[in-house]
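Please read through the structure below; I'll follow up with questions.
On to subunit A.
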Amino acid sequence: MNESYLLSLLVFSPLLGIILLAFVPKVQEQTIKIVGFLATVPALLLSLFLYFSYRAGADLAQYTEKYNWFGFIKDGPFSVEYDLGINGFSLVMILLTAILSTLAAIASIHIKKEWKGYFMLFLLLELGMLGVFAAENLILFFIFFELTLIPMFFLIGKWGYFEKEKAAFSFLIYNGIGSAILLIVIMILFAKTGTTKISAITAILASPQGTVPTFGAITTELRYGLLIALMVAFGIKLPIFPLHSWMLRVHVQAPPAIVMLHSGILLKIGAFGLIRFGLGFFPEEFKSMAVLIAILGVINLLYGAFLAFIQDDFKMVLAYSSISHMGIVLIGLGSLNEAGIQGAIFQVISHGLISALMFFLIGVIYERVGTSMIGRLGGLAKVMPIAAGFLLTAAMASLGLPGMSGFVAEFMAFLGLFKEMPIIAAVGAIGIIMTAVYLLRAVLNVTYGKPNNTYENAFDMRPIEFVPVFVLLGLIVLIGVYPNVLSQPLQLVLDTIMIGLGG
Partner candidate 1 sequence: MSSVPLSAYLILALILFCIGLYGALTKRNTVIVLISIELMLNAVNINLVAFSKFGLMPNITGQIFALFAITVAAAEAAVGLAILIALYRNRKTVNVDEMNSMKN
Partner candidate 2 sequence: MDLLNQYLNNYLIVIVFLCLGILLPVVALTAGRFLRPHAPSEAKYTTYESGIEPFHDSRVQFNVRYYIFALMFVIFDVETVFLYPWAVAYEKLGIVALIEMLIFVLMLLLGLVYAWKKKVLKWI
Partner candidate 3 sequence: MIENLLNSPPSWLNFGIFFGLATALLMVVLGFVTYGILAERKVMGFMQGRIGPNQTGGSWGLLQTIADVLKLLLKEDTIPKLADRPLFILAPIIAFAPAFMVLATIPFTDKLQFANIGVGLLYYIAVSGITTVGIVTGGWASNNKYALMGGMRAAAQMISYEIPLVMSVIGVILFTGSLNLVDIVEAQENVWYIFLQPVGFLVFFIASIAELNRTPFDLPEAESELVAGFHVEYSGFRWAFFMLAEYVYLFAMAALTTVLFLGGWHPVMFLDFIPGAVWFALKFSFVVFILMWIRYTFPRMRADQLMEFGWKVLLPVALANIFISALIKELFF
Partner candidate 4 sequence: MDLKTFLSFEWSIMAPEFIIIGVATLLSIIDLFMGKDKSRRPLGWIGVAGVVLAIISLVGLLDKEATSILHDTFRLDGFGKAFKLIMLVGAGMVLLLAMNYEPKEGMKEYRGEFYYLLLTALLGAMVMTSSGDLITLFVGLELLSISSYILAGLRKKNKLSNESAMKYVINGGISTAFILFGMSYVYGLTGSTNLTEIFTLLSNLQNEKLIYVLAIAFFMIFVGLSFKIATAPFHMWAPDVYQGAPTPVTAFLSIVSKAAGFAIILRVMIIVFGQVSSGNEETPILIFHLQDYIAFLAGATMIIGNTIALRQRNIKRLLAYSSIAQAGYILVAFASLSYFMMDAIWFYLVAYLFMNLGVFAIIQVITDKSGSEDISQFAGLYKRSPLVAVAMGIFILSLAGIPGTAGFIGKLNIFLGAFVTSPAHYVLASIMIATTVVSYFYYFGILTQMFFRPAIDDSKVKLPSGILIVVVLCVIGTIGLGIFPGIALDFLSQFDRFSDFIG
């Protein structure tokens, strides 16, 4: 194994920005903005480098880092390592994080006050997200996972809209419960196996009971219990249907740049965890619960779609659409074949890009007109033709227009499910149609509907605002046209998962 600091550098590069920002006086707003933006760039460059070198055939294992961190027994079991590493899936997620972070930093021009604190927390959030995907150790994973919680709490609570504190608290408590459950799972695994290294635990769990020495019996009941706990923990994050209410508040109340990151990446941590741990640790048990997961997925899809249809607030529409789209992830996972899982992963990334785009545009519009209620918007195509046009395009991507990323993802997910459980899939397909209906209703209302507002200060997009839009749209189209940019890096991971599932 080569000694490499690349991953650490990547994960902790935002820290440099935080430190720099600490020394910038509060009043120099312009400097703060620039430093804040620039601090996201190293991570972007490094992750791009990793991506292209992987595509060029480099072995990702060379970037693995491992140091002894601390041990509850000196030089014995029950020690925790500082352990970073990536595979294709996490590489893609890191790339997504880095891209969205940079774009969100640009989108942060809409923030009105206290730049310094904002960017410090923003960078901390990025650090946490990057770490979550790079961690090869459960404790480390959990630390980064929780690390996203605190900046989010402050970012929502301080820079959000009217009910920001309530939103911040409901975010905190729901995610707190989620991470608490996750912590229980992690600690049980730690206590039973004596290690927190993900690969080691996977190996121990994969071997039949009794063949590998453990510190306590890992019974079948325990395995099921742990899996269900994991599903709840990540289900809150994702969010899965009954555990979703916090996420609506966050989407509505948080500042747009933060919602970009939240719906673009934080929600995806749920999916990531579900695939990585749920599927990775307990493939057998996951298999036997596949139907349940698929049904949950369909419920999510339909429920989100139905409720999105009756919302007044455009942000709410998007929030429910997120729920609905996460249903597709579950559907893909429930199918448990290669196409389905690939679809799920595609959906994770595609929705990350699309929702980021949508929320960015909403942020732009909100800044100009001061509302996001569909009833009070309308006829934006006249006032802000470019923004309205982009909004329409994004909606198309979201509802799965062929040639865009959403289509590839939904197609593959349903393809997978139709193979395994055609009836459930058929029911789920209704959701796809619903998606088109509610999105078009909302977007068309906004762009072409009767203007209810005088739009005094409305102006079209600033030059800088084109950057995120173009980047995101470009990526969406790229994936839609040439899915290989994703599927190639993911192939190895998918193969591993399929082997875990027994073929």
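The working rule: contacts are C-beta pairs under 8 Å (C-beta built on N, C-alpha and C of every residue); 3 or more make two chains touch, one makes a residue touch a chain; residues count from 1.
A word on the picks: all candidates are chains of the complex that A comes from, given by their letters.
Model, not experiment: these values are computed from the prediction.
Every option in 1, 2, 3 or 4 comes from this complex, but the candidate touching subunit A is 4.
Across the complex, subunit A meets candidate 4 through its residues 68-74, 78, 139, 142-143, 146-147, 149-150, 153-154, 157-158, 164-165, 168-169, 172-173, 176-177, 180-181, 183-184, 187-188, 190-192, 215-217.
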